[in-house]
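Every protein chain except one is present and positioned as in the full complex.
Coming up: subunit A.
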């Protein structure tokens, strides 16, 4: 299951700060440094799990990779091309990746089916019947084929998140980015989403995952990366980082989590 070969996605010295003096009137004061030189390599069919306290930069890292935020410095290499360059077509890059959000962010005015087919039809120009056939297959995969005609607010949180994952997968992304996708869910609903992600992992989907579910991290990760104060503080296999952490901050984080 471990990834081999050239990395599909690499981060080199990625820095990102919010606020500061760049925008006049915006809170003022000094910039808040969220990512302070992050390096990362993600091989095809591998899975890297980001762990760290709230505010350690996990979400920002995923948003930066999906080009929803511009970096201040550093490189984001997708297949060797630096997509952080502003002259790269960001829409095309985003269409190759998929980000699933903590709060699902389904489109409330569209039925489940149309949530799934919007991007294939509008971005990839697929005919409606073809897009719907693919969406139906994907809904069946996440166990929600019977909800195709429902609106998002008629679904439970777990169902909404599974639809969001299906919507992300239906475009056949090269990397699936998952941003604490179970954090907003009832404990009873976390299982159904994690089971789905385990299946995807078995199929070899390339994933970059931010999560607080350490059991899940242990099951799926080829590499666990512990982010602390915007830096990679410790990295290694799940066994190395989660069971035998070398650094004080990692130990402290895990101790708090297990308490």
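Following the convention adopted for this analysis, a residue touches a chain if its C-beta (ideal position, glycine included) is under 8 Å from a C-beta of that chain, and two chains touch if they have at least 3 such contacts; residues count from 1.
Here, contacts and distances are computed from a predicted model.
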Absent chain [UniProt protein name; select from "Glycosyl transferase", "NarG-like domain-containing protein", "histidine kinase" or "Amino acid ABC transporter membrane protein (PAAT family)"]: "Amino acid ABC transporter membrane protein (PAAT family)"
Identified contact with the non-displayed chain, of A:158, A:171 or A:230: A:171
Touching the absent chain when the full complex is considered, from A:64, A:99 or A:165: A:99
Touch residues of subunit A, complete complex, unshown partner: 63, 66, 68, 91-92, 94-99, 101, 103, 105-109, 118-119, 122-124, 151, 153, 167-168, 171
